[in-house]
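Report on the following structure.
Only a single protein chain was left out; the remaining protein chains are all shown in position.
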Amino acid sequence: MKPRHQRMIAIAAGLALIAIAAALVLNAFQGNVVFFFSPSQVAAKEAPVDRTFRVGGMVEKGSLKRRADGLTVDFVVTDTAKSIPVVYSGILPDLFKEGKGVVAQGKLGPDGAFHASEVLAKHDENYMPPEAAHALSTAEAEKAAKSVIAPGGAR
Amino acid sequence: MGAHDEGSDAGGGVNWGSLSEFLDMGGYGFYVWGSYGVTALCICLEIFSLKQKKERA
Partner (left out) sequence: MTSDLFRFAAPQAFFPLAGKLIPWFWVLAGVLTLAGLYVAFFVAPTDHQQGEAYRIIFIHVPAAWMSMFLYVVMAGWAGLGLALNTRLSGMMASAIAPTGAMFTFVALWSGALWGRPTWGAYWVWDARLTSELVLLFLYLGFIALKSAIPDPVRADRAGAILALVGVVNVPIIYFSVQWWNTLHQGASVSLTRAPSMASTMLLGMLLMALAAWMYSIATALCRVRTIILERERDAEWVRMTKDQMRAAA
């Protein structure tokens, strides 16, 4: 075998070893790489109870309520399976909206509510003009209305 | 949209009625121009350093 080929094999073997090592390390740190927990994970007690952690999901529609002090807000974070009430006082990001993604950092209180110290908006990867978004939501609403009138009707 | 097109200001077109509207970026001017400005600065610095190295070589 030529020395050049030997070197190439050695480099390929080295790269494979590094990749395997990285995969093992990432697997071991899996829990720490997670940026937030879903409400289902919190319900399944996968999230740390006495430590600060993040909850991520959708802001449930119609759940956002502002308290009398004008600063504290209550809302519900859901992943459609489970949901968790959140209390937060502070400024909400521009993209914070009902029905949109959110990540809140804080602690689970004894009252079962999540007391957030920071709220971040998590937007999706869809980019479109407002007219298109409006048309899309109208079409969806119409589809939903039709399926209520005639469930499983003609397509 | 026709009304917008008649605007004589620079930065007209479909999106912007006037130059100040263009610079304001719907209230996000600081973030948008901060990104584009620093990018332009980085590119200028890189081209400048390339030129200098070429002259020194």
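For reference, chains read A and B in written order, and residue numbers begin at 1 within each chain.
The rule we apply is simple: a residue touches a chain if its C-beta (ideal position, glycine included) is under 8 Å from a C-beta of that chain, and two chains touch if they have at least 3 such contacts.
Everything numeric in this text was worked out from a predicted model, so none of it was measured.
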Touch with the missing chain holds, among A:59, A:76 or A:119, for A:119
Given A:26, A:44, A:81 or A:141, the residue that touches the chain left out of view is A:26
Omitted-chain footprint on chain A covers residues 4, 7-8, 11, 14-15, 18-19, 22, 26, 30, 33-38, 56, 92-96, 100, 103, 118-134
Where chain B meets the left-out chain, the residues are 13-16, 22, 25-28, 30-32, 34-36, 38-39, 42-43, 46-47, 50, 53-54, 57
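Heads up, the rule we're going with is that only the chains that are shown with their structure count from here on.
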For the pair chain A and chain B, the C-alpha centroid-to-centroid distance in angstrom is 33
